[in-house]
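For this view, one protein chain was removed and the others were kept in their places.
A and B are the chain letters, set down in written order, and residue numbers restart from 1 in every chain.
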Amino acid sequence: MSDRITAAARRESLALLAPGIAVLLLAFLLPVAVILVTSVRDPAGGLTAAHFAKFFVDDYYLRIAWRTLRLALAITAVTVIFGLPLAWIMVRAGPRLRFAIMLMVILPLMTSVVIRTFGWLVVLGNGGLLARLGEFLGLDGRALVLMHTETGVVIAMAQVLLPFMVLTLLGVLRAIPRDLEEAARTMGAGFWATMRLVVLPLAVPGIVSGSLIVFALSISSFITPSLVGGVRLPVLASSIYQSIGGSFDWPFAAAQSVLLLAATLAVIIPYTRLARGRT
Amino acid sequence: MTAPLSARLLGGLIVIVTGLVMLVPLAVVVAASFSESAFLVFPPRGFSLRWYGEILGSEAYLSAAWTSLRIAVVVTLLAVAIGTPAAIALSRPATPWREPLAGLFLSPLVLPTLIFGIGLLMTASLFFGGPGIGGLIIGHLVICVPYVIRTVTAVLSRADPRLEEAARCMGAGLWQKYWHVILPQCRTGIAAGAFFAFNISFDDAVVALFLRAPGVETLPIRIYSQLEFSPDPGVAAVSTLMILVSVLLVLLIDRAVGLDRMA
Partner (left out) sequence: MAELKIEGVAKTFGQTRVLHDIDVTVPDGGFLSLLGPSGCGKTTLMRIVAGLEVPSAGRVLIGGRDVTDLAPEARNIALMFQSYALMPHLTVAENVRFPLRMRRQGSRAEQEARVAEALELVQLSALAGRMPRQLSGGQQQRVALARAIVARPDVLLLDEPLSNLDARLREDMQVELIELHRRLKLTTVFVTHDQDEALSLSDRVAVMQGGRIEQEDAPDALYDRPATRFVAEFIGGANVIELAPPGALGVSGARLVLPPGAAPEGARAVALRQEDLALTADSAGADYALPVKIETRIFLGARARYRLRAGGLVLLAMVPRGALAQADVATHVVWSAQAMRFLSR
């Protein structure tokens, strides 16, 4: 009797999931499988590791990998440094300030990457806003042209990834009872000591998950790095695009994609573990 | 609680600096779109709407906008039709393999979009004779469905699971149960998910860049090519219009579920 009810409920659930699973198979699992197969096939149809080897023996690609990693770490650090105080202010602020901060954090995320990047070209470029501002202040304007620099890439990327950090931290900081901060104050801890000894340790899970997600999204982004960084500063993702559209070496593009996917998974799997542990 | 002056100043500074970094790049685009000159210079010279007139008369921009709009509408409808039932199923404790399935369904949010673009390009070339508008729609679908699932699940997590049982006790059949009880509860989640899906699809450049095919040029791709060659205030005008669409969608999402719940 109860078995029949459960069986019916299971059938109902599977029917609801079926279209979604079909899309996943067709548009996610199949393409990933195609990438995997392409990355290890030689022109004759046999197995080969040559496409991977090409990446690891060439100094040029290793430098790309190192740059990708370095940029992602810097972006992650910047988003932590700005995201933590912002999220704390949002938790403690009134509803209107909170909404204003939320809006300003979300808006860049919701606009197209090409427009955001366009904005950065105008700000960071030659004769751009920053350089003009520098000249106006009597500085050497050229030093402030951050186009084609890693600093420029980090700033532009931090803009779009900050919301992921802030939203993750928001969930964690919101769960810290205000009583704890007040208790610390009544026990003789000053404001900064309270931040360091109470808020910071309790925010660690949020900092870790936020960093993992920002890092994962950093290493795979390519429109901003390739437009702001330019051809002189290729990252892994732009190198993949180059292999597809420039040199038409699809197996090599596939091999690099596999490496990128592996790196992302290495970061995302602990992230989902953490996220599940919280809920 | 009383924060010392130093903390208040530092906090204010961080909010302002972040605000500038977040919003100035968008603001300069808007400012540049009203320029009189033919070149992108800063600060913009004069004030005119000529670039808006220019782009509204441009065959290339109009057809790109039309393509983007058609794709976004189809993707939104499909994403809602596929994501909503999946979210309902994933909200039920009785669903088999619930946890791993939920992880799989949401994974496109955290996996590189680039991978989907490349994978679909290779798949299309291998089996379907090259990329086309269908591939692009499927590509957008993968990255949009998770948003619908997430917003609908968020709404359902606050719903009373006993309502469904109550409806059955009151004699509601299978279809009545969905139509009168479950779907009305999902309404705000579906709305928010649809706004997200439309926004993601309309703004996407990554998947579209890989699945570029003759005759299938979306608005972001049009802008991207302009940026690679010669950005003029016309690009700024198109971008401004697209920013406007995004702002509108953000406010609609806030109305539907509240921005706080996006986390």
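Convention: a contact is a pair of C-beta atoms (placed from the backbone, for glycine too) under 8 Å apart; a residue touches a chain by one contact, two chains touch by 3 or more.
Quantities reported herein were computed from a predicted structural model and do not represent experimental measurements.
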*Have a look at A:53, A:97, A:139 or A:183 and name the one touching the chain we're not showing.*
A:183
*Which parts of chain A are in contact with the chain that was left out?*
177, 179-180, 182-191, 193, 198, 201-202
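Everything below uses one rule, namely that only the chains that are shown with their structure count from here on.
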*Gap in Å, rounded to a whole number, between the CA centres of chain B and chain A*: 16
*chain B contact footprint on chain A (complex, rising order)*: 6, 9-10, 12-17, 19-21, 23-24, 26-28, 30-32, 34-35, 38, 82, 85-86, 89, 92, 98-99, 101-108, 110-123, 127-129, 132, 155-156, 158-159, 162, 167-168, 170-171, 178, 181-182, 185, 190-192, 213, 216-217, 219-220, 222-223, 227, 237, 240-241, 244, 250, 253-254, 257, 260-261, 264, 268, 271-272, 276
*Along chain B, where are the residues that touch chain A in the complex?*
1-4, 7, 10-11, 14-15, 17-19, 21-29, 32, 40-43, 81-83, 85-86, 88-90, 92, 94-96, 99, 101, 103-105, 107-108, 110-116, 118-123, 126, 138-139, 141-142, 145, 149, 174, 199, 202-206, 209-210, 220, 223-224, 227-228, 231, 235-236, 239, 242-243, 246-247, 249-250, 254, 259-260, 262-263
